[in-house]
Every structure is written in C-alpha cells, then in structure tokens.
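Structure in structure tokens, see below.
Every protein chain of the complex appears in place save one, which is left out.
== subunit A ==
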Amino acid sequence: MLGFIGRRLIIAIPTIVLISIFVFALQKLLPGDPVLAMAGEERDPEVLEFLREKYRLNDPIPQQYLHWMGGVMQGDLGVSLRTRQPVLELIAEKLPVTIQLAVMAMTIALMIGIPAGILSAVHKGGWIDWLANLFALSGLSVPNFWLGIMLILLVSVKLGWLPASGYQPLATDPLRSIQTMLMPAFVLGTGLAATLMRHTRSAMLGVLRADFIRTARAKGLRERTVILKHALRNALVPIVTISALLFGELLAGAVLTEQIFTIPGFGKMIVDAVFNRDYAVVQGVVLCTAVAFIAMNLAADAAYRWLNPRMREQG
C-alpha cells in the first residue's frame, strides 16, 4: 500500500508542474496589467517601470516562471502584488475557513445523499423513490444563492435561530463557529447531496441485480444485511469517486455562497485576485487547489483498493 502511494505521489509531480505552467501561461494571456492597478491614479511612467522591475514583469515569461517555481520549491509562493502580504500567509489564513466549510458541507451531503440513494434504489418505483428524486431534482435546479438568501430570511431574520453571516474561527469559539457555518454548509451540502443521491441510486440499482445478492438472500440473511453489507460495499466505488471530486471542488472555494454569508474563504480571494491581476495570489491558490484535488484522487484510489480486493494485486 505504501509503495502504491509512493508511486502515485511521484506520478503527481509532473501533473502539478504541468498545471502550474498552464496557469502561469494563461494568466499572461489575460489583458490587463497589475502594475496599473497598483500604481493608482497618477500612473507615473517611472513608478510603473520601477514596479515592473521590482516584480520581474519585464523578464521573459519562461524566466518569470522559473523564478516563481524556484520560490515555490523553497516554500515561497511570492508576495501579493496588491496587499504585499506573502501569498503563503494569505492562503494559511483562508484555508482553515474553506476546509471547515468543505468538511461540514460534505458531511451534510453524505448524510443525506447516500441514505436517500439507497432508499430510493431499494424502493425503486415506490413513493420513497419518487420523493427522493423530487428532492434531487430540486437540489440540482435550485440555485445556491437563492437558497442561501431564503434561508437567511427564514432562519435568521424570521426565526432568529442562526446568525445570518460572519465568521468565527473554530479555535476561538467552536459552537459559534459551527453555528455561523451551518447555513452555508447546508446550502452547499444539499446541492451536492442531490448529485450523490443520483449516483448512489444508480450504483445500488446495478449491484442489486447481481447474482451475489441473490446468494446473500439465499443464505437467509436479513434484508438489512443484504443491502447495507453486500450491496452497499460493492456500490461504494462510484460513490467514493464522485465524493472525492465533489470534495475537491469544495476545497477550491464556493464563490457565491461565501459572498452571501460573508465567509472569508478561497472563493472570494481568488475572484478578487483575478480581477486585480494579482498573479502571485492566483497562482498560489490554483496550485494549492490542484494539490488538494490530486490528494483527493489519491485518497479515492487508495479507497478503491480497500473496497475492491481485485485491485490490490495491480500496481
């Protein structure tokens, strides 16, 4: 298993390098100049030139990339062109927020999506299936910003149960922190639950037709054991895949939801950075997201080998 993870990590390196080149190049194609944004109203040519020199914007692009990459290797993601804060520091500030939101949203998604998918597959064609599909359809079609605003209106304004916005770090006041995150996590989570439910349902429907399910029933096992042990274990492979991808997406930040609930996560930071042509921040965040995605995929691959013994013999 360790050998497998080691091999996969080595394969991940060129992937990350390619992504970084791609992001670096794509940014340079964008119209707009960060120096103009920094220099303010006056735009003194000398100041502009000074800034360009300082941030090496006059160097050939490959050289700029190598310089940046050299820094990354040493744990230096550069400095924000706008706030002059180190990018690493900015990320370290936002990452816990995004991770907390992602974990809470994912927990809600899994807790709703998987049971709903199992129930609707087992009762295919019945009213439970119909209800679950209705939920999935609404989950997929109701936009997050609308649901978020409606929730604030109902839960915070009318009922006064939860704070409408604001963020409290988990370390300083855990209860308050979870309270403030509950609604945004719910908004994100129900949307993902719909996707998860659909995938769980179709995976379970496929497995429930398998011969080994008939064998399990022929042994006299209780239906609960047949479904939750024999069927679910085999249906988990696609569910794990989709969960890993969804979690990766959550780690990249949720722009609209963060905006509505004024949560200082990745989503807002990257949008601001793109608008300001804050190259160093965009690169840093994208690199960070790419690493998170690769890590999630690696975790999913490791999970397959646990779920499916046939894959353990392959390298």
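Criterion: a residue touches a chain if its C-beta (ideal position, glycine included) is under 8 Å from a C-beta of that chain, and two chains touch if they have at least 3 such contacts; residues count from 1.
The rule is short, and it goes like this: contacts and distances are computed from a predicted model.
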item	value
Listed names "Sarcosine oxidase subunit alpha family protein", "ABC transporter ATP-binding protein", "Signal transduction histidine kinase" or "Glutamyl-tRNA(Gln) amidotransferase subunit A", with the criterion being the UniProt name of the chain not displayed	"ABC transporter ATP-binding protein"
Hidden-chain contact residue, picked from the options A:140, A:178 or A:221	A:221
Listed residues A:200, A:234, A:257 or A:283, member touching the removed chain	A:234
Residue of A:84, A:158 or A:310 in touch with the missing chain, whole complex considered	A:310
Footprint left on subunit A by the chain that the document does not show	210-212, 214-223, 225, 230, 233-234, 307-310
